[in-house]
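Sharing a structure, written as structure tokens. Questions coming.
A single protein chain has been removed from this complex, and every other one stays in its place.
Chain naming follows the written order as A and B, and within any one chain the residues start at number 1.
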Amino acid sequence: MDSLDNFWQIYSNLVLTIGINALLALSIWLTLSCGLLAMANAAFMGIGAYTASVLTMSAGAPFPVALAGGMAAPTVVALLIGGPTLRLSGVYLAMATLGFGEVVRVLILNAESLTGGALGLNGIPQLTQWWHVAAALAITLWALWRLRRSRIGRAFEAIKEDAVAASLMGIGVMAHKMLAFALGAAIAGLAGALNAHLTFFIGPSEFGFDRGVDILTMAILGGTSGLTGPVLGALIITVLPELLRGLKDFRTMTNGAILVLIVLFLPKGLWDPLRMRQWFGRGAR
Amino acid sequence: MLEQQLVNALSLGCVYALFALGFTLVFGVLGVINLSHGAIFMIGAYAALEVVTRLAFPLWAALAAAFLVSGVTGLLIDVLVLRPLRRRNAPHLIPMIATIGIAIFFNSASQGVFGAENLRFPSELVPDQQLHFAGVQISVLEVAIIVLSFALMAGLLIVMRSTQLGRALRAIAESPKAAALLGINVEGLFYLTSFTAAALGGISGVLIALYSNAVFPLMGQPMLHKGIAVIILGGMGDIRGALIGGLFLGFAEVMSVAYIGSTMRDAVAFGLLFMVLLLRPQGMFGKVLERKA
Partner (left out) sequence: MLSLNQVSKRFGGLTVLQDVSFDVPAGSVFGLIGPNGAGKTTVFNLITGLLAPSGGSIALEGRSLVGVKPHQITRLGLARTFQNIRIFKEMTLLENVIVGMHAHLDYSVPGWLFALPGFRARERQAREKALELLSWVGLSAKAGDIADNLSYGDQRKLELARALATEPKLLLLDEPVAGMNTGEKVELMAQISQIAKRGYTIFMIEHDMRFVMGLCERIAVLNFGRIIAEGSPDEIKRNPDVIEAYLGREDDDVGAAANPA
């Protein structure tokens, strides 16, 4: 038991970060499952982080309220920008959401009185316990699992394949896209709120392009065909820099190289049930 | 005062336009959003810097070096990464993700090799005389930037409009399969486009490096964001759009710095981007139609 305690002493932050990153990866998985390449989840994470932090620090709100606020704020924003933005498809949507992320970053930078500007917010109470993250992840995984098996999940898949045909099946395409987008924002916001109260400091640069790319990488690396992929991807991307500590400056380089290699050689990510069936299924007989 | 701002805006806008041009070429012809274009831009600047400091070559050689090094990088990216993805008929967002990885790779590689500090061009090389006419002040460097940019853009426009090559490229932009059936060497032209677009990006890298007197590993990133704003403003895949969009952005930025303040400067590009996407997603000259196979 001693060794377990020791392990936890050293690695608790890492384990919790894996959980938080898994939430982020799942949030982008959700939008991807509806055919949306929306790169706004880092911005939503930031909105959630700042909202929750301001609630605990300035308003003295209890943690659950802060978490709820951290989920509600990005959801509201998503619903506001979703209308015009989600009319765009594919490439345009990706660009618009990238742009949105940058707008949020600049707004955070400039709203100094609220957000601390470029210096960020310091001294956020470290309220996040392991079970907060575990519960959030468990509930999210379960809810998404149930969603996939319902008509909403099927509608997402249909929209992803062919939005026009889907609409002719009686599926309200816009409404479903908004749902995926807003729900993804809520999950990302939750992750942001939990993260802020873990690392006790947040700054605007943490929620920009780089973070957005990280989140996308986790999902793509792990595989987007199911829920296991994003979690696996989050695990690898979080742990890898620790394993590569020796490489220090080359960590980011390796990240980039990994992304390219995955795209080239493992297009469906690591966790690809179809490919595994091909490799292992027949062989096992 | 306004005339002075306009003149400042012109040179800045030209560089934006040049960068956006390469970006939009790749999108128009290859159908890929090349998010490594910022890194290519940065590589051009460093290549020029190295040539000038280590080999003590004159400035025009630096430009040529940027042209070549960036161009070759762009070509390699196409051959090694984009071409296999083309063969696989990957959905068009996949190559974009790959270019993100490439950008990360190059950005951190250059940080490792050159360090993260701002490097500068040797001051003797940068022409800094100021010219005065019609009540405005403009440096020789800015004039050079404007002239060079317009020359390159005009050249590109002429090629696209009036040559067989340009027609072939436009055909590919509409439909690569149909172009291939017409006997056009589509792969070869993809390579040429990748090279040229990257080369243009490299040149704009040197120009910005001279203009702002700074070379640093992440210099491509803010440029990339602006490039995205420009091509959405001007219409993706459209050359006139890149030109006018770039000039427009330069103008908008200079105006906002002059009259609002410099902190909002980066937000201008994105504010514009957002508005355009809300009101007229295809930009000024873009087409709403999807590209056919």
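Convention: a contact is a pair of C-beta atoms (placed from the backbone, for glycine too) under 8 Å apart; a residue touches a chain by one contact, two chains touch by 3 or more.
For clarity, every value in this text was computed on a predicted model and none was experimentally measured.
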The chain left out of view makes contact with A
Missing-chain contact among A:59, A:80, A:118 or A:143 belongs to A:143
Out of A:167, A:228 or A:254, which touches the unshown chain?
A:167
Footprint of the hidden chain on chain A, which residues?
143, 146-147, 149-152, 154-155, 157-158, 161-162, 164-173
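Here is the rule we use: only the chains that are shown with their structure count from here on.
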Please compute the C-alpha centroid of chain A, do the same for chain B, then give the distance between them in whole Å.
31
Can you list the chain A residues touching chain B in their complex?
37, 84-85, 87-88, 90-92, 94-96, 98-100, 102-103, 106-107, 109-110, 209, 213, 216-217, 220, 249-253, 255-261, 263-264, 267
With touch defined as at the start, can you tell me which chain B residues reach chain A in the complex?
33, 81, 84-85, 88, 90, 92-98, 100-109, 111-112, 221, 225, 228-229, 232, 236, 263-264, 266-267, 270-271, 273-274, 277-278, 281
